[in-house]
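For this view, one protein chain was removed and the others were kept in their places.
The letters A, B and C name the chains in turn, as written, and every chain counts its residues from 1.
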Amino acid sequence: MSPLQMPPAPACAFASDNAAGAHPLVLDAIVRANEGHALAYGADAWTKESEARFSDLFGPTSSSLLVWNGTGANVMALAAMIRPADCIVCSQWAHIAVDETGAPERVLGTKLLTMPSTDGKLVPEQLDELEHLIGVQHHAQPGVVSITQSTELGMVYTADEVAALCDAAHRLGMKVHLDGARIANATAALGGTAAALRSFTVDAGVDVVSFGGTKAGIAFGEAVVFLDPELARRAMFIRKQVTQLPSKMRFIAAQFNALLADDLWIRLAQHSNGLATRLYESTKDIAGVTYDAAPQVNSVFPILPPQLIEPLQNWCFFWPWDVSRDQVRWMTAWDTTADDVDRFAAGVRAICTTT
Amino acid sequence: MSPLQMPPAPACAFASDNAAGAHPLVLDAIVRANEGHALAYGADAWTKESEARFSDLFGPTSSSLLVWNGTGANVMALAAMIRPADCIVCSQWAHIAVDETGAPERVLGTKLLTMPSTDGKLVPEQLDELEHLIGVQHHAQPGVVSITQSTELGMVYTADEVAALCDAAHRLGMKVHLDGARIANATAALGGTAAALRSFTVDAGVDVVSFGGTKAGIAFGEAVVFLDPELARRAMFIRKQVTQLPSKMRFIAAQFNALLADDLWIRLAQHSNGLATRLYESTKDIAGVTYDAAPQVNSVFPILPPQLIEPLQNWCFFWPWDVSRDQVRWMTAWDTTADDVDRFAAGVRAICTTT
Amino acid sequence: MSPLQMPPAPACAFASDNAAGAHPLVLDAIVRANEGHALAYGADAWTKESEARFSDLFGPTSSSLLVWNGTGANVMALAAMIRPADCIVCSQWAHIAVDETGAPERVLGTKLLTMPSTDGKLVPEQLDELEHLIGVQHHAQPGVVSITQSTELGMVYTADEVAALCDAAHRLGMKVHLDGARIANATAALGGTAAALRSFTVDAGVDVVSFGGTKAGIAFGEAVVFLDPELARRAMFIRKQVTQLPSKMRFIAAQFNALLADDLWIRLAQHSNGLATRLYESTKDIAGVTYDAAPQVNSVFPILPPQLIEPLQNWCFFWPWDVSRDQVRWMTAWDTTADDVDRFAAGVRAICTTT
Partner (left out) sequence: MSPLQMPPAPACAFASDNAAGAHPLVLDAIVRANEGHALAYGADAWTKESEARFSDLFGPTSSSLLVWNGTGANVMALAAMIRPADCIVCSQWAHIAVDETGAPERVLGTKLLTMPSTDGKLVPEQLDELEHLIGVQHHAQPGVVSITQSTELGMVYTADEVAALCDAAHRLGMKVHLDGARIANATAALGGTAAALRSFTVDAGVDVVSFGGTKAGIAFGEAVVFLDPELARRAMFIRKQVTQLPSKMRFIAAQFNALLADDLWIRLAQHSNGLATRLYESTKDIAGVTYDAAPQVNSVFPILPPQLIEPLQNWCFFWPWDVSRDQVRWMTAWDTTADDVDRFAAGVRAICTTT
């Protein structure tokens, strides 16, 4: 096939939601925050406002700390949750286990116990079977379960599913961490309201949340939200100790303030989720394209004819996923447009049908 | 004294250079970088440009990696430099030893061996006396010396002093790290040219530099520059492992590109250094104000009548330094103005002479 | 079934080889070493002799360091082998992954990447498939593969199998650690000579060996043997840093000297291996007892009628293995006797046939 036969490429590729920049309102917030002096390390008005906004979302006994990035949010959250000789239980697909270059093991000194999963979700029975480890001096003790919402494979836990996991964990004396790098997309998928957010976090019994900002539409920044106040007690010190204390913190806080205002974070996630569905719908019938499941959030994981993957990437970039299955990942972002999706689907159709 | 008798307070306080925002050219660079999609984690054009700019400064065998903040830069640099059972030698005033909440010990698992110093500078003889530790299995082995330029007490190592320290360190098989959180101010103090920068880094034998951006006029971001190529080999992985890999890296790179262009970083540091001297000159003769030394960079450390410190802070905030001596710190920033200095000096004079 | 119907229990149970004490010659060596003063931390004649004995076994470029226990030997060996951001690859059954309470993760700060295995052995293809991780900054880098010889499931790698693993590892730039907690049993199984030992260690390309003493017939003590001299360079300091430097080291060295003299270690292992085979042969035909495989070293892993496990344990203790399959472990030691085996087999037969 000649590349000349391809339709025009989309303006945005489908590589990742972290390839997008910041939403205009967020960028504007950065610009407006750049006025005069403000004390560093969080002693500023923007940070105070962000704390109030997170308290509005998660309730008055919650507390939040801003950090730089997702790896840092997870490591800092977990550092506040673990006891010596604990292990952290997570799915085999968990970002903390697979994509953080061993940061948790290094900074926490803690074993990650990975459990099998096809969609990145854990089930309570997997926690139940850990009971035999408890009290045995030769085994790291199950201390924390970390779940990803939405998962690395684009699936969403229902509120009931999270609640059942929290129950199972708490029965064993474990704490629950929710890696919400894409918590906005999950919230959008589960109803698109603050109540939906609370249903699978506070109400479900989650103890600590990594609340993602970067993939939701800001330039940089994440928040760690402590729902269990006891776990928050040492968190401020731990943040600095794990290198995650921002100096001119107003520049993160201002972005979150813009993102959280008027549910912008939910609306952007509804947009990107919707476009992933549009992409799925407009490609699922193409000969050669197969899917395991319909998308729940902002990514689809099609299996493609292997010889077409590289030409398609050269035309409009995306990442491989499971090479052994010729599975790739197409991901939408807050700034992806319906036109991008339609052009991309047209390109896939063209390449699949003409070769 | 009634607060009503005080002159108008300056527009900028003298708390710290990290209380300032970003320079307008830097802010503009952020805004311009926010266009369309760019692959995350450094695979973007802005990062490529920043690498070229740092290579221009430090030579073709150097390499640079962008990180979030100063603690992260230092921890990441040191992580690439240490061997197991090494210790890191630094002054008793070193930021890594005093102000990072034990981040080096936690993330590196390494002892910091602090040495006495009155101005934050080490001398080669202090390294020489470590020789008896080498080869003794009961002692952590001197592996890295970390010096701060300019020091936490506002002093500057000459190029010859750094070279002598590097020689002493290398004779013992040690590596040299330079914590350059205020490397711009030191460069300005030592001549204000790229050649001056090289004289106390590459030419002096330094192995790895933490190159500060935040305090030099950007919103956030630091660089770790490897002058010893061997130490750079694993650095990319270490950056991620210590939680310091920025996702949308273009937003750090674009700021550095603006800061490094046309020597903006040097000019801003010359400005803030000059205003610290102006502040020193206009207060040193005030009765009750005494100084240990004239400023070399952008901070002064006066000793004040103790009962005046709090009223003065209430009027225009600054931080205490050595409480036992009634010593405080006044620090200028890239956006401090001569008018700010003159107003502040007038306030100090007013409060000291009327009480 | 009434317990009264059971035959007399064996003098030794089949719980573990670490339930046995020290061989009389070893105990005698402790007693004889307790004469007068000897400098601590290895500066004594017994340690010098032990070093010579290990050099005789592993060749003149090898070097050995004595440590307290198996966890310590493994942690110390691995600490000398890993680079920052490395991971350690091992089987899902590896003692370092399962039975050391997260000691490697804590003391090394390193991820363990466990791979599926039915018998505790890895195959070279499992290393080959790690190649895609290498150079990707988001993944811990495959740095060391740790294999257990004999494995936790009583299986033995042939020399060729170890060599193939070493080749695969070295092709990827990885180092090879051999956890030889039961290296004596493996040596006995593979020929029972020093040449056999060398065939699956030095000659096969292994880089560092944990050489087990405790399970081979001494009271306490293990050795870490460095076959790659480069990896030995910092080992002395690391030993102390990971808390594994014995003070009155003569008491470990003297035991090893007795164990290694006249191939006592091999003869004891031949004895215990032989009795495991005898136990297998005398129980494999009992109705209700099934085996996955014949024993290669000093343990068998029968599957038993579930209701008989506890009565049998009460009569003569042993540990469960895989509870989900009703699989248990019977292990012989250097001091198990043929009479013990025969009595035990008789008891198993009695309980299986009368109930």
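Basically, contacts are C-beta pairs under 8 Å (C-beta built on N, C-alpha and C of every residue); 3 or more make two chains touch, one makes a residue touch a chain.
Remember, predicted model here, so these are calculated numbers, not experimental data.
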Of B:Asn34, B:Ser91, B:Thr110 or B:Gln270, the residue that touches the missing chain is B:Thr110
Full-complex touch with the removed chain, picking from C:Gln149, C:Gln244 or C:Gln296, is C:Gln244
Across C:Thr110, C:Thr214 or C:Asn257, the one contacting the chain not displayed is C:Thr214
Absent-chain interface residues of chain C come out as 11-13, 15-16, 18-22, 27, 30-31, 33-40, 68-72, 75, 100-103, 106-107, 214, 219-220, 237, 240-248, 250-251, 317, 333, 335
Chain A positions in touch with the non-displayed chain are 41, 79-80, 83-85, 109, 137-138, 140-141, 234, 236-241, 245
Where chain B meets the chain that is not shown, the residues are 85-87, 98-102, 105-107, 109-112, 132, 137-141, 323
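Keep in mind that, in the parts below, only the chains that are shown with their structure count from here on.
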Cα centroid separation, chain B vs chain C, in Å, comes to 51
Cα centre of chain A to Cα centre of chain C, whole Å, reads 42
Shared-interface residues of chain B (touching two or more other chains) are 237, 240-241, 245
